[in-house]
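Of the protein chains in this complex, one is absent; all others appear in place.
Labels A, B and C are assigned to the chains in the order they are written; within every chain, residues are numbered from 1.
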Amino acid sequence: MAVDRLRSIIERVERLEEERKALAGDIKDIFSEAKSAGFDVKVIKQIISLRKKEPAEVEEQETLLDLYRRALGM
Amino acid sequence: MAVDRLRSIIERVERLEEERKALAGDIKDIFSEAKSAGFDVKVIKQIISLRKKEPAEVEEQETLLDLYRRALGM
Amino acid sequence: MAVDRLRSIIERVERLEEERKALAGDIKDIFSEAKSAGFDVKVIKQIISLRKKEPAEVEEQETLLDLYRRALGM
Partner (left out) sequence: MAVDRLRSIIERVERLEEERKALAGDIKDIFSEAKSAGFDVKVIKQIISLRKKEPAEVEEQETLLDLYRRALGM
């Protein structure tokens, strides 16, 4: 078996997973900073999620959401 | 080792996991039905998520979301 | 809009989600019972996962795992 190749694969994945963990920590820190600055973190996450979508898609979904809510008396 | 006890624990968990899988299938079927009936499934999921929250919390989050969006020119 | 249909869809999903949550609680209770009886819960979960696979697949994976571990000096 190509053991050096196997070892290299494993070590590269482990390094990238470490970086991914560090990034997750950095993101968490930014949200802590946002909270300390008085922002609502849940709402910031909604903003980030909205910015990923096409504006036309966002508008269509919001129109439907309003329609369904009114129909249900919410 | 209390092997009968162990076997009973495992079999009960497996049975409940089967039921859970069946429920997940049933939920998927209802969403398929909703889609066939012309409803937007993503929006229905948003409605279900809103209904789980306190109305006051929903209103506060929506007010903040509007505020942030306007501030960001979205 | 067929509001009765929409309401029925939402309420059926909510009911099934409640059942799913109850099942998750039941499974958690069985694992608590297992722990109190002196069993290792992580190992029980491994057993349950093994039982879902074909015996031939399990054996092949275990043979490879041994091979890789020995190659890596683990």
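Structure notes:
The working rule: a residue touches a chain if its C-beta (ideal position, glycine included) is under 8 Å from a C-beta of that chain, and two chains touch if they have at least 3 such contacts.
All values reported here derive from a predicted model rather than from experimental measurement.
Across the whole complex, the hidden chain's contacts among the shown chains comprise A, B, C.
When the whole complex is considered, the residue among B:Leu6, B:Ala22 or B:Val58 that touches the unshown chain is B:Leu6. Take subunit A: the residues that touch the chain left off the picture are 2, 5-6, 9-10, 12-14, 16-17, 19-20, 23-24, 26-27, 30-31, 33-34, 37, 39, 44, 47-48, 51. What subunit C contributes to its contact with the hidden chain is residues 40, 42-44, 46-47, 50-51, 61, 64-65, 68-69, 72, 74. Residues of subunit B that touch the chain left out of view are 1, 3, 6-7, 10, 67-68, 71-72.
Operating definition for what follows: only the chains that are shown with their structure count from here on.
Taken as a contact graph, the chains are fully connected, with every chain touching every other chain. Taking each chain's centre as the mean of its C-alpha atoms, subunit B lies 18 Å from subunit C.
Between subunit A and subunit B the centroid-to-centroid distance comes to 18 Å (mean Cα coordinates, whole Å).
For this pair, subunit A with subunit C, the centres built from the Cα atoms lie 25 Å apart. Residues of subunit A found to touch two or more other chains are 68, 72.
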